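Note that one protein chain of the assembly has been removed; the remaining protein chains are unaltered in position.
Chains: A, B and C, in written order; residue numbering restarts at 1 for each.
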Amino acid sequence: MSAHNDSHAMQPHGGTGHDHDPNEQDVHDTLNHVVSPVIYITVAAILLVLTGVTAAVSFVDLGVFNAVVALFIACFKASIVVLFFMHVKYSSKLTKLTLFSGLFLFCVLIALTLSDYTTRAWGRW
Amino acid sequence: MSTDTIVRLPDQSTARLPKVNFITKENGLLSWLLTGDHKRIATLYLISITFFFAIGGALAGLIRLELLTPQSDLMSTDTYNKVFSMHGIIMVFLFLVPSIPATLGNFLMPLMIGAKDLALPKINLLSWYLYIIAGGMILYSMMTGGVDTGWTFTVPLSTHYVNTNVITTGLAIFVAGFSSVFTGLNFIVTIHKMRAPGMTWFRLPLFVWSNYAASILMVLGTPVLAITLVLVVLERAFGIGVFDPAKGGDPILFQHLFWFYSHPAVYIMILPGMGVISEVISTFSRKRVFGYTAVAFSSVAIAVFAFFVWEHHMFIMGVSNYSTLVFSLLTMLVAVPSAIKIFNWSFTLYKGSITFETPMLYSFGFMGLFTIGGLTGVFLASTGTDIHLTETYFIVAHFHFVMVGGMLMAFLSGIHFWWPKWTGRMYPEKISQLAALITFIGFNLTFFPQFILGMLGMPRRYAAYPPEFQVLNVFSTAGATILGIGYLLPILYLTWSLKYGEIAGDNPWQATGLEWQIQSPPLTENFPEIPIVDYEAYDYEWLERKEKEVTRVG
Amino acid sequence: MEHISHVLWQFLVKWMTNFALFPPEASKIAPQMDALFFFMVLISLIGLTVVVLLVIGFSILYSKKRHPVAVQIEGSTLLEATWTIIPLGLFLVIFVWGSLIYFRVYTPPANAMNIYVVGKQWMWKAEHPGGQHEINSLHIPIGRPIQLTLISQDVFHSFSIPAFRVKREAIPGRYTNVWFEATQTGTYHLFCTQYCGTNHSAMIGDIVVLSPDDYKKWLSESTSGMSLAQNGERLFASLSCNACHSGKPGSRGPNLAGIFGSEIHLANGSTAQVNEAYLRDAILNPSDHVAQGYVPIMPTYQGQISEDGIISLVEYIKTMNSNDRVEQTLNTTTLLPESEGKATTAGQKSGGANPAKQAPASQGMVKQ
Partner (left out) sequence: MSDSTTALHGPHSDPPVVHGAHTAHEHPPYQRHHFASMEQQVDTTSFAMWLFLLTEIMFFGGLFCSYLIFRNWYYPAFVAASHQLSIKEGTANTAVLIVSSFTMAMGVWCAETRRKGALVLCLCLTFVLGLVFLGIKYDEYHEKYEKHHVPSWHYSTKSFTDPASDPEVHNAYPDDKPLPLDMARHTEVYFGLYFAMTGMHALHMIIGISILGFMIFRARAGAYTNGHVTFVNNFGLYWHFVDIVWIFLYPLLYLISRHA
């Protein structure tokens, strides 16, 4: 039992390999990929630094670019959380596709709603 | 068996239902309430959905009775408003959205792809409990005074101008939404990860494809409805001002967010129905579905485009005229995949060997009514005519043609088609054919006059109307009576058949799906061994070869 | 038996005499919309016939009796393309045609007569430029473009005239527009089509289309003495709008004469078309609409003027061609520059050319 357990153990490359469905493209979700704590520490440090940066930048008058910079930093922070803390960098295409479809639809929601709000003032309606 | 049917039942004198199956495996109420078996959960769903359909249907009957006369004489306008609101809420959120996915989909998905169960059985059960909680909350709000906002919860009416149970109902729909999210999530995961070896994407039955598409809509759309309802509840309870024009909020924003879900919801309701039609038409014409890939991809196309068209519910609400152009154009595009499906089904019949069992009759009904429903949708997608036709009985007729004429016909078709698999017994054929006919006639009589009423300008949600509309309303009410009988009959004879129906055997329709190759009712874990699929979907020649083999061996 | 037949007979008579299948076409846009409608009916009938013929035809030709063995067919790219492209083409034609009508309905001509319509639970109130008010009815002349400027005081309503084929929602907090030109005299239905609460189905009325002479007669009979613009002028004075918007060089507010219909530049760099909706919003949310070269000193009038009052003010500003009368009013009033900061809640009722109090105390915030 324990030997079997080990063969399935959550080691980086310790899986038993193909015992299932050769047609399945996305079987190998490398969920078991163990990310080194060094990466976690680096990422956390970057996140903390960026938090400081974004707070500091907001005190500088950049006009419309204040929002752009703040959002850019936020997006960057979110990306590294997603890529490293959430292991997407090491995950299957399916996971990436899932995430992408969510972001895409979020953009659709925003863009098409704004298509109403931004064009209302075009002429007399 | 006569030559014009394909039904092949075992010898009734010796046939027995399999002793061990998912129904007889365990006994006692708890074994049902705590089950993880997708077939048992589907059964629970079937019972509860039928219950809520009956309530919604009774409310519809009340609406039609009230509209028999121009005055609001049967009930006060307030009561009428509550009745049509509850009718809409129950039918949309407790019947149409979960109907096919949660019953037939739940039952069939693992069977069709060759899995032992859905990927997440506990989540599946949780989904049913959420549904029941939502249903209970809605019943509670109905008992304690009802709600009179209409199912659309238009702000600021729902937030500031009514004194009814908006919060309870809103939260109920929030809960029901999560029930449907979990069902959809479960389906997507199951289809991606649980397919049997050899079951490639393009060997999947089209029912699976269409449920997959509907599941995408459930997972992506429902949360937006959830947050919208949360905002409505917050607005009503605490006055956060987001939707309140008096505080600078924007009620149109509510419309955007609400319809962002509620338009795709229409496709959540109809797509699984389309899947049923594909299965049924193929089986009863003994032929592969014409243009399998086109039908499969049109489901996905509908799922994607469904998210780009919501504003067509708001064309006259003072949204930007330029964005109406965009949305009108996109709405025209979403109509095309439905047309593709209709024509592909028609051509599936071409050079087939067609028989006319009850599921097939319902499917024919679906094709006719859905075509009308779909085409009248174009009237509303075209901005110019939408001005006149929207918010009238035209729109009521349109969506009832799609939802009742389309979805409900497909649901009944599917229930009849898979009834033998589900219960192991046949329903009585003649009376069910009669029921299909009655439903079709009753439906047309009920809803066709409403198109004319709509063109005349009769507004929807009116308890009283000008007298010149009465004739058509009387027709409509008469039709509703017939329709009611049409729906009552299946409930009666299907219940009857549970005990007295003929033993169906494994594959009474000679269908090709994996679900038909196992015993009926199936075992708890469906397949004694996970099958390996080495034939395409709808491969009737494979089935014939197999049958011969069995006969020869036997 | 006789009783029954009697009742039945009555029903029949009632039905036959009181039975409609098609609404009257009483506006200029109605025949255009009906043309598109019937075009779509035709397309739908053809589509439906094709589907029904295919289904019934194949069912007969290929029933199991006649055609015991099915022929497996994979599909046909050519056919798929056919039934993708033909419906798409038809839908696109309908899209273009529909959009043309839509823009026509919601783009009022410049010479249209403007009538304000205020919706509230559960009645419609129409305000004519001449000051005539009516509830749940609307009298209009034949052959003249009429623009409706709609607003709701509470929830969403929808102003629908089936005989004219027009409909527009009345939204709280914002003006919406629709226009039509009646072509037949008569009385037509007016419905509220957006569900608005308990008495939604009672929020109905009559649209009375009159010949020009009858219309004149109606106008003179139902006048309340003061036109909207006149009422607005009184308000303009009583709310002390004239103190800042005096039109004099160096005044604290921009000159309003002739401003309607023009395009103005705002302090935030954008431009705006001055229409009814803009004027309304500028009165209620002035700081969103500060004209270029001015500072945001105008107080909001939210909650201080009724919807009717705003309509009168808007109508007055619309008709303002010169500042002569503003100056006249100003000259006959005593200015009390040290009076208190905010505009009064004088409202439209206090009336009269004698404003009780005066404009915001000048804090040196004059034109920059």
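Remarks
What we mean here is this: a contact is a pair of C-beta atoms (placed from the backbone, for glycine too) under 8 Å apart; a residue touches a chain by one contact, two chains touch by 3 or more.
Worth saying up front: this structure is predicted, and the values here are computed from it rather than measured.
In the entire assembly, the chain absent from the figure touches the shown chains A, B, C. Shown as candidates are B:Leu34, B:Leu492 or B:Ile532; the residue that touches the absent chain is B:Ile532. Touch with the chain that is not drawn comes from one residue among C:Glu74, C:Asp288 or C:Asp324, which is C:Asp288. When the missing chain is restored to the complex, the residue among B:Asp4, B:Asp78 or B:Asp506 that touches it is B:Asp506. Take chain C: the residues that touch the chain left off the picture are 284-288, 296, 298-300, 302. For chain A, the residues in touch with the chain missing from this view are 1, 4-6, 8-10, 15-16, 19-21, 26-27, 29, 31-32, 34-35, 37, 40-41, 43-44, 47-48, 51-52, 54-55, 58-61, 66-67, 70-71, 73-74, 77-78, 81-82, 84-86, 92, 94-95, 98-99, 101-103, 105-106, 109-110, 113-114, 117. Those residues of chain B that touch the chain absent from the view are 8, 10, 15, 115-117, 119-121, 123, 181, 185-186, 188-189, 192-194, 196-197, 219-224, 226-228, 230-231, 234, 238-242, 247-250, 253, 256-257, 260, 505-507, 514, 517-519, 525, 527-532, 534-535, 542, 545-551, 554.
Convention: only the chains that are shown with their structure count from here on.
Central chain by Cα centroid: B, whose mean Cα position is closest to the mean of all protein Cα atoms. Annotation: B-C is the more contact-rich of the chain pairs B-C and A-B, by number of C-beta pairs in contact. Distance from the centre of chain A peaks at C, each centre being the average of the chain's Cα atoms.
With each centre defined as the average position of its C-alpha atoms, the distance from chain A to chain C rounds to 47 Å.
Note on chain placement: the centre of chain A and the centre of chain B lie 35 Å apart, centres being C-alpha means.
The multi-chain contact residues of chain B, meaning those touching 2 or more other chains, are 252, 318, 321. Within chain A, contacts with two or more other chains are made by residues 123, 125. Per the touch definition, chain B reaches chain A in the complex via residues 192-193, 195-200, 220, 224, 252-253, 256, 260, 307-308, 310-311, 318-323, 326-327.
Those residues of chain B that touch chain C in the complex are listed here as 3-6, 72, 77-78, 81, 148, 150, 152, 154, 156-157, 160-162, 245-246, 251-252, 285-288, 290-294, 315-318, 321, 324-325, 328-329, 332-333, 335-336, 339-340, 342-344, 346-347, 349-356, 364, 367-368, 371-372, 375-376, 378-379, 381-388, 390-392, 452, 455-457, 459-471, 540-541.
By the touch rule above, chain C contacts chain B in their complex via residues 14-15, 18-23, 33, 36-37, 40, 43-44, 47-48, 51-52, 54-55, 58-59, 62-65, 67-76, 79-80, 83-84, 87-88, 91-92, 94-95, 97-103, 105-106, 121, 154-156, 158, 160, 162-163, 165-169, 171-174, 176, 189, 191-202, 204.
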